[in-house]
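To start, the structure itself, in structure tokens.
Shown here: the complex without one of its protein chains, the others still in place.
Per-chain numbering from 1; labels A, B, C and D assigned in written order.
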Amino acid sequence: MVVFGFRLPMMASLLVWALLWEIIGQLGLTFFVPPLSEVIVTLFGVLPTRAFQTALYDTAYAFLAGVFFAVVIGIPVGILMGKSRLLDELLLPWVNIFLSAPLTALVPVLMVLFGFGTKTIIITTTLFAIWIIILNSRAGVMQINRSLIEMSRSFGASQMDALVKIYFWAALPEILGGVRIGVIRAVKGVIIGQLLISIVGFGALFELYSANFMMSHFWAVLIVLFALAFSISEFLAYLERRVDYYAASR
Amino acid sequence: MVMPQTDAAFRTDAVPAEVAVSARNISKTYGEVEALKNLSLEFPRGQLTSLLGPSGCGKTTLLKIIAGLLEPTSGEIVVNGKPVKGPGPDRAFVFQDFALLPWANVLRNVAFGLELRGVAKSEREDIAEKYIKEVGLAGFEKSFPHELSGGMRQRVGLARALSVDADVLLMDEPFSAVDEQTRRKFQEDLLNLVKHENKTFIFVTHSIEEAVYVSDQIAILLPRPSRVSEIIRPTGLRDKDVDMLRRDPEYLDIVDQIWASLRSYVE
Amino acid sequence: MVMPQTDAAFRTDAVPAEVAVSARNISKTYGEVEALKNLSLEFPRGQLTSLLGPSGCGKTTLLKIIAGLLEPTSGEIVVNGKPVKGPGPDRAFVFQDFALLPWANVLRNVAFGLELRGVAKSEREDIAEKYIKEVGLAGFEKSFPHELSGGMRQRVGLARALSVDADVLLMDEPFSAVDEQTRRKFQEDLLNLVKHENKTFIFVTHSIEEAVYVSDQIAILLPRPSRVSEIIRPTGLRDKDVDMLRRDPEYLDIVDQIWASLRSYVE
Amino acid sequence: DTLRIALAETPSDELAAFFVALDRAKANGLDYEWTAFSDEELAIQAVLSGQMDIGFGTPYAAMQRSKAPIRIIFQLSKLKFFPVTTKKYESLEDMNDAPILLHSRGGGTDSIANVIEEKVGIKFGKRSYVPGSSNRVVALVSGQADATIIDLSNKNKIVAQHPDKFNVLPMFEVEASDEALFANLNWIQENDEDVQIFVDALLSTWQDMSEDPTIIARETDPDGPIGQLPPELIAGLDKFYAEAVEGGLYSANGGGRTAAKADMEWYAEAGQLEGDPAELNLDDFWYFAPLDAALEK
Partner (left out) sequence: MTRSFALKLLSALLVFGAWEIAGRIPVSYAFPTFFDSMSALFRMAFDGSLFVAYAETLKPLVLGVAISAFIGIALGLWIGLSSWFDWLFSPIFVVMQAAPLAALIPLLVMAYGIGLTSKVFVVCIMAMPVIVLNTAGAVRNTPQNLKAMSHSFLATDRDVLLKVIIPAASPLIFSGLRLGVSAGFIGAILSELKITPTGVGDIITFSRSIADYPSMYAAIFSIILLAVLFLNLLEKIEITLFEGNVRGYASD
């Protein structure tokens, strides 16, 4: 968004929404939406408590680990699926199944298989993030310009070279789009994991606050979460803009 | 101007020229479409062979089969005595649609062939710089393909193929988008490479004039399904003054001959 | 062969030909690169004007500005007396990079221009069929672009532009990838359109021979930043026998003249 | 080794007494860790699959159906639920044909509704299910429903917040368990010392609490999971436990055979147990030894 030649950061539009929130809150329409100002005061009250900090640590740890696995596994798998018919035929049905499996209903199965600790929460987070990364990478690779592949082969590119230097880059705009959405979904995944598997971290805070109708506490933690999702998404959007110059001219 | 053609002509007449690439009974079908049918052709080392033929007759297909990028439906390609199983460092390709990396600037695109061969960065960039200058793109090293004109993109692809210094150069209409001026220069450069470095060129073009001027042999292909209908070996042309060539009766005779034979097959 | 040129020549000499398109003081800069600088040129109605110039000099840029696809940095284009604000039904474009829809087959690609004008499906497909036959692609209606050879793709783009029956045709190296045979046929077709339908063609080519043969006027552009350096009006050539043209001294003189003037500016 | 406890909800004021007991057990040398699950079923599954040692809940159906050798050792709380309605209804008798919100099909509130129907001789109207007492409170307050059955603390909250909008209908006494501690029989027998320490601590806490509910607030470790709760919640501990003890939420003797018998009847009536409650063998469901030993002391 460019206004008067000045690039407004994405975040700035949140101010508009924040204002709207404050107004609704001040009107006192519902006790579920306290004014933003009150939420922020609460937020600063909550931030220094140990309960909050452990929760933040637990959540961030599970989140980062989950995203790490989703990216590190998802991108290569997606690229390989777009590239090789055999692999795609083998994996696509399962990708579709996991994609469509109501993860919340699968959680009992996951717990039987992986236990109740952070491990399962990380797996849940990964499961939330990975499919979009796989599918987007696959879609990116499948629309790749065939000439580029032939070119790299004719210059003797090894399989690895082709993957790293052609497929990855040619699909990069789609991959980044996938990672961005995947990461945002992972935020949700980590919370659902924390709520459904064992109640720890932010999930526990949400449960506690909502069960006791401590709405400004609830929103305060939610804001922290949104901020987390937002900064990561903005960072990835920044990367996406950096590849914009060729995305539309492939 | 020197006289590469006479050398070649001499070799051909006296000792048969050594064969660098030979295509043996190549057939290729795409689903329903029969592109090549039982095509055989030999490409002597150190000579420039042009493929002339109607659009869609299978020239690109043949080139890609020689490059090892496509599998022929039947038949085989032998390069330097060895059957071709896939792409190799002995062959470089200039693509009809340029095939540039849109995310890489001119410098990286030109150096890309060397990069894939594992040449160190500073070295390959030096080589690339040299060829960028050679094709007249100095000053555009940092530009991206979408910022170049059609002819400039084509020259990037050309520089990339030249920079890997392969024995056999497979060129698919390499000059189709450059102006006549530049084209003339490139033709001269090719002839120099043929003469001094004993490189083998396989060259697809639609310009009969160009083919006559640069080729040691011209293979005329039939329309789909393609076979070689005729091989013409123009001699004694390269030593003439280029600017006068256009009016040279010998040259014009060969052009007319090709024109007539192409026409007879097409109609 | 009939004699469109004489008509045109007559018009030019007696009553000044009506101007279909005129470019007035066009400048265009891309960031740092100055592509066109203060270029002015008039394109008479019912005539074919060729643009000749070194690769990267701004021919495509000029064509796109006339088409209304690019905004000039300064200056204006007037088509049929009205300043150009954007693309219009009076102009059709043949793209240097073909610009085919990869997800649509040949039939739909050719009919796409008509589809955008809201022509009913059966009608536009009939028209498209006709032009597909005309460019020699009968039988490939159901093929997708990635299944075609380079020249065949180019012909799809050509058929698309012809099918919309626009007044002014902007053609960016439209024959660069087709064989000489087909090219000759297309040239003839163009000349027929010029003569019988009074269409205006603006034609980019790198072939001096082609330009001389088909054009009513040839504009020679300087290298970047581009202006028109010279306008040449070949006359009385089209009525000659095409096959003999190559040896015609008058023709060869004009080619040489252009060649010399291009060279002088380039070097 | 470490005792792994599967809680069925996140630590909040209702679990303060339990954590006090855990602290007492720790002082006597019990080493433990806990994990909170989002619902009872998960806690049961965790114990069933051996990933947790002791769980929180009333796994009667699991015991009977999946033939898992698990046994209850201590009753933590009783099924104290309260029919709360808008001013539309004054007593249970008015509720004939009235639509009602319950926790889940086959769950505790569902069985309470069944028993109400039987004892009062009415038939509820359409039963809708909304899991979580607090969610049902929300639905009630926002006017989505006219009647529900909720737990003690939510009842107190709603009464405190909207003193004149809702009626709490009088209910008969229920002795059956809401939450109980259970574990694998094998595990109990192999770890009898730990179990004993734990049950001793629980029993002593429950007994002390029934005499003086304020000990819970006093003994709560400020650095523990309860102590770290928002101050608003901790401030309410005394009130909560005073009301809970008064309302008979906890039985000071750990339930034992009385509770087991009541459970048989209740859960058979609620459809979770099959067969005639009188013929069911208590020892197939409960393991009384640790509680008996603790009561001896």
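Please note the rule applied: a contact is a pair of C-beta atoms (placed from the backbone, for glycine too) under 8 Å apart; a residue touches a chain by one contact, two chains touch by 3 or more.
Predicted model only: the values in this text are computed from it and were never measured.
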Of the chains on display, those the missing one touches are A, C, D
Where D:L3, D:A25, D:A62 or D:A294 are the choices, the one touching the absent chain is D:A62
With the full complex in mind, choose from D:L48, D:V115 or D:L249 the residue touching the hidden chain.
-> D:L48
For chain D, which residues touch the unseen chain?
-> 41, 44-45, 48-50, 59, 61-62, 64-68, 101, 104-107, 128-132, 134-135, 138-139, 142, 144-145, 271-272
Residues of chain A in contact with the chain that isn't shown?
-> 1-2, 8, 10-14, 16-17, 30, 32, 82-86, 88-90, 93-94, 96-97, 99-106, 108-109, 112-113, 131-132, 135-136, 138-139, 141-144, 146, 149, 167, 173-174, 177, 180-181, 184-185, 187-188, 191-192, 195-196, 202-203, 206-207, 210, 218, 222, 225-226, 228-230, 233, 240, 244, 247-250
Tell me, which residues in chain C touch the chain that this view leaves out?
-> 64, 67-69, 86-89, 91-93, 95, 97, 99, 101-105, 112-113, 115-117, 144-146, 160, 164, 170
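Everything that follows uses one rule, which is that only the chains that are shown with their structure count from here on.
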Compute the shortest path length in steps from chain C to chain D over the network of touching chains.
-> 3
Dominant interface by pair count is B-C
Whole-Å distance, chain A centre to chain D centre, using C-alpha means?
-> 37
Between chain B and chain D, what is the separation of their C-alpha centroids in Å?
-> 85
Junction residues of chain B - those touching two or more other chains = 97
Out of chain D, which residues touch more than one other chain, so two or more?
-> none
Could you run through all the chain pairs that touch each other?
-> A-B, A-D, B-C
Which part of chain B faces chain C closely enough to touch in the complex?
-> 30, 33, 52-56, 58-61, 96-97, 147-152, 154-155, 172-173, 176-183, 206-209, 243, 246-247, 252, 255-256, 259, 262-263, 266
Using the touch rule from the top, collect the residues of chain B that touch chain A in their complex.
-> 64, 67-69, 86-89, 91-93, 95, 97-99, 101-103, 112-113, 115-117, 144-146, 160, 164
In the complex of these two chains, what residues of chain D are touching chain A?
-> 6-7, 9-10, 12, 35-38, 42, 45-46, 49, 51-52, 132, 134, 157, 223, 228-230, 232-233
